[in-house]
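Below: one structure, written as structure tokens.
Of the protein chains in this complex, one is absent; all others appear in place.
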Amino acid sequence: MNKAICLDVKGMTKWFGGLAANRDIDFVVEESEIVGIIGPNGAGKSTLFNCITGFYKPNSGKVSFFGRDIYRMRADKICKLGIARTFQIVQIISDMTVLENVVTGALLRFSTIGPAIDKALDILAFTGLIDKKSFLGTELTIADKKRLEVSMALATQPRLLMLDESMAGLTPVELRQIIDLIKKIRSQGMTLVIVEHVMEAVMEISDRVIVLNTGKKIMEGMPKEVCSSPDVIQAYLGDKYRVVC
Amino acid sequence: MKAKSWVTICLSMSLLLFFSGQVLAQGVIKIGGVYPLSGNIASTGLDCKRGIDLAVDIINGKYGKGLDLPMAKTGGLPNLGGAKLEVVYADTKGEPKNGMSETERLITQEKVVAIIGAYQSSVTKTASQATERLKVPYVCSDSSSPTLTERGFKYFFRVSPHDAIFARDWFQFLKDVEKKKGKKIATVAILYENTEFGSNVGKYARKYAEEFGYKVVADISYAANATDVTSEVGKLIKSKADVLMHASYITDAILFTKTFKEMGFAPKGILTMAGYIEPGYLPAVKTDGNNIIVRSTFALDLGKKKALVTKVSQLFKKKYGIDMSENAARSFMAPFVLADAINRAKSTSSEAVVKALLETNIPAHQVIYPWKGIKFDPQSHQNIYAQGGLVQVQNQQYVTVWPFASAAKEVVWPFPGWKGEKK
Amino acid sequence: MLARNEIMPEQLLQQIVNGLLIGFMYSLIAIGLTLIWGVMNIVNFAHGEFLMIGMFASFWLFTVYGLDPLFSIPICFLLLFLMGVFIYRFIVSKVMKGPMLAQLVVTFGISIFLSNLAVYLWTPDFRLIPPTILQGTWDFGEINLSIPKTVASLGSVVTSVCLFLFLRKSKTGKAILATEMDREAALLMGINTERINSLSFGIGAALVGVAGAFLSTYYYIYPQVGGLFGLIAFSIVALGGFGSIEGAFIAGVLVGLAQTLGGFFFDPAYKYAIVFMIYLITIWIRPQGLLGW
Partner (left out) sequence: MKNLSPKHVTVGLAVLVLLIIFPMVVTQIFPLQIMILVFMYAMLGVAWNIMGGYAGMFSFGQAAFFGIGAYTSSFLLVTFHVNPWIGLIAGGLVAALVAAAIGYPCSNLRGHYFAIASIAFAEIVRVHFNNWTLVNAAEGISLPMLDESFINFMFHNSKVPYYYIMLAFLIIALVVCYFVATSKMGYYFRAIKESHDVAEVLGVNVVRYRLMAIMISAFLSAMAGTFYAQYVLYIDPESVMLLAVSVQIVLLSMLGGAGSVMGPVIGAAVLIPIAEVTRVWLGHKGTGVDMLIYGFLITIISVYQPQGVWGLLSRIGNKIK
């Protein structure tokens, strides 16, 4: 029952000038569980991601990854320790082919190209991009780009995968596919933290859900409890149908 | 594809050399002229070219026998069956690497027997290294870096005076003018642009200041392409120097002249070089140039003492419609020195020509400068008679004022201050 | 090497004044550049050549029509504006979508072309407009102000202010600023960014044209004159911060002072090196420049 603690965040706080994007947020992620982070726009979800993965320097708090302190650590070091992430706005290498993109990720664990390519091919097969492997990054659809980004993240062979709005702006069909992919990844025993604006998807796949609003954690619990919680409804009131950009 | 592109290149090459590799035509002696004919100082290069073209015309007898210049009477080189002289020009763009490559090309492909040029000392350095390697004589009459004749080169000869001589003239003039006018000069300010030319002048000015017993109160080097020189002039004013000595190119000469006036910097005398005698200078600054003293090997008014000068400058004016400038005049002499040597050598073989050059002895009356003649020092190959003179801008004309012997007008001394300047 | 004999206060003041005079000139040149940079994220390496064209324009207007540079300013403004629009429409706009490197290089091509076109048309000689209605100096005790320089500086300040007001007040100006801040948003707001681009490129060129006209009243003119001015303008713009008009203005003045005082107290030979050094140090501490975001 008591699994290893994968990610442990305490009192995470990030100020942008006057306003606090995150105000002492605590939460824990256990190994091989999926934690969903939800909240209306500007709730500080992405900021939290950036603070954890070293793209922002938080003002105060503690972050440890499998007991190792990664607070304010450089992003590439954190990645090397085994936290991979995707971005809200897709980040891929546009003048590389799909394969080369993934190889670049795989090279984190290999020093020569050969094995990295093998690894990349496995991952592409796993994520279902294998037949598009020689496309240029720019030639892909949004959905495929997001899929590619996930593949690149997986290529770095992480122990924790953090997805930032991988489902935003997708058609229902694509949404389905990406959800299946996430489930597939999870079934390999990967730990995931997922930031989503669209609640339904999160509810379906998360073991636990954390709700942020205006930079603070307003509640945490099983998806069902969260759905029924008045605060959450309140936070989301009239927000549900806002276009996600 | 790629191979194709390479092939095309190689083809174009071979085509090129097919055209360029002609053999020495009968009765024509080719010499190479290496000058900056494009790029920033193209105007100067073209100025030198005018002087040389005129000289060659004279040597080939185009203007009859009236002129008392080497070869002028015979027209062509008598000892070589009246062979005519021809100059093959090459453009250096003012870059040393081109100085070398063009010289090598002229010698090996155009088959020239000697080289003249290249105005900028840095280019002359590489060009003369090329002639030294290929053992071809080089007669230079327009590069003024002292280092050129300090290298002990076997094939390099210089007709014109160099910057050390010019710098010395400045101080010699000060001594003379002190005697003449009885006004004491104690301190000098040295101002020079910081490329090869300027910093050399600065070096020698410091040396001679000590020798002649003047105190250097300001020693300022600056970038020749400066956008604004008020800080430099500020330093000069602060130094309260009696006399300013300025080595500059033309752009900075113009800029400084205006800034001197504007900031009211008026020492007892302003002695200058190079930039202040470029053809572009006076037209640019108009009356502000008045009373500035410039080192020079040539001035039109030398005609008053030397009929030859007037004749030559008239031919020049006739040919090009402009007055003969100092640059043109400096370059003018080189072809004569070569023609004379080649003629005496009775051959174009390098060794013979070099030997002849060493025996060169052109008398004063055959030189368009106020010199005792042309005769090369056996070691340095510098013309021992070469000396500078000083000209002063008097109502927008360059007039010779020193040496006092060959002066055409009385020197205006001390500097009367700037026209229209409130004091 | 510090001053041998101690410096009089008025000498120092004189240097500061001179620094300001050239500084304001720099500002005007740099503002045109920063506008272009800010709006379409293109560094115009031909900016110095635009300046040269402006100077020649005012020179020829004087020599041929006897028109005093002061009066030829509007003409230079218009001329350079048209040239700018033309160059944008037919050259720059084409590389906007292309790779970054092409954007960097194309303006280099233009600059080489323009400066040699000038050599071809007007020979490499140096020209200077003889003292016009602006000449001489105003003396205040030990301090003397060159009248042409002073007028030019005032002119550049006025022009800068005009531009500033234009951007803040007029509808078009606001549109330009909007585009500068966020081109996508501007598009969404229905701003015709293509039009804004050519407009800003034109204005940028026009401003440097004005600078050229002012400069021509006291500075010599030749085909390569733009070189160093352009170089300094780049560091000013980057120093002031990406596309920041105010930044460029302040940075221009700073650079003017730095160069003059640096030249006065240390070795004049290093005065431009000092400027570049300041730039490097600044962007090291503040990569986005003084007022950049």
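Assorted remarks:
Going in written order, the chains are labelled A, B and C, and every chain counts its residues from 1.
The rule we apply is simple: a residue touches a chain if its C-beta (ideal position, glycine included) is under 8 Å from a C-beta of that chain, and two chains touch if they have at least 3 such contacts.
Computed from a prediction, not measured in an experiment: that's the story for all the values here.
Contacts of the undisplayed chain with visible chains (whole complex): A, B, C. In the complete assembly, the contact with the undisplayed chain comes from B:K93, out of B:K93, B:K180 or B:K286.
Note that of A:W15, A:F55 or A:F126, the residue touching the chain absent from this view is A:F55.
In the complete assembly, the contact with the undisplayed chain comes from C:A102, out of C:M8, C:A102, C:V158 or C:A185.
Within the set A:I5, A:I93, A:L121 or A:V198, the residue that contacts the chain not displayed is A:I93.
Contact between chain A and the unshown chain involves residues 53-55, 74-76, 79-80, 84-85, 87, 91-96, 100, 103-105, 107-108, 110-113, 116, 152-153, 155-156. Residue-level contact of chain B with the missing chain is found at 1-3, 5-7, 9-10, 12-14, 16-17, 20-21, 37-39, 42-43, 45-46, 89-91, 93, 95-98, 100-102, 104-105, 108-109, 122, 125-126, 129, 132-134, 147, 151, 194-196, 198-200, 221, 223.
Looking at chain C, the residues touching the absent chain are 37, 41, 43, 91, 94-95, 98-102, 104-106, 108-117, 119-120, 124, 223, 231, 234-235, 238, 242, 267, 269-270, 272-273, 276-277, 279-280, 283-284, 287.
The criterion applied here is as follows: only the chains that are shown with their structure count from here on.
Taken together, chain B and chain C share no touching chain. Farthest from chain B, judged by the mean position of CA atoms in each chain, is A.
Among the inter-chain contacts, the highest number of C-beta pairs connects B-C. The most central chain, judged by the distance from its Cα centroid to the centroid of all protein Cα atoms shown, is C. Mean C-alpha position of chain A lies 74 Å from that of chain B. Chain B has no residue in contact with two or more other chains.
Across the assembly, chain A contributes no residue that touches 2 or more other chains. Touching chain B in their complex are the following residues of chain C: 3-5, 7-8, 11, 14-15, 18, 21-22, 119, 123-128, 130-131, 135-137, 139, 144, 146, 149, 218-220, 222, 224, 227-229, 232, 259-264, 267-269, 271-272.
On the chain B side of its complex with chain C, the touching residues are 38-43, 194, 217, 220-223, 225-232, 234-235, 237-239, 250-251, 254-255, 258, 262-264, 280, 283-286, 420-422.
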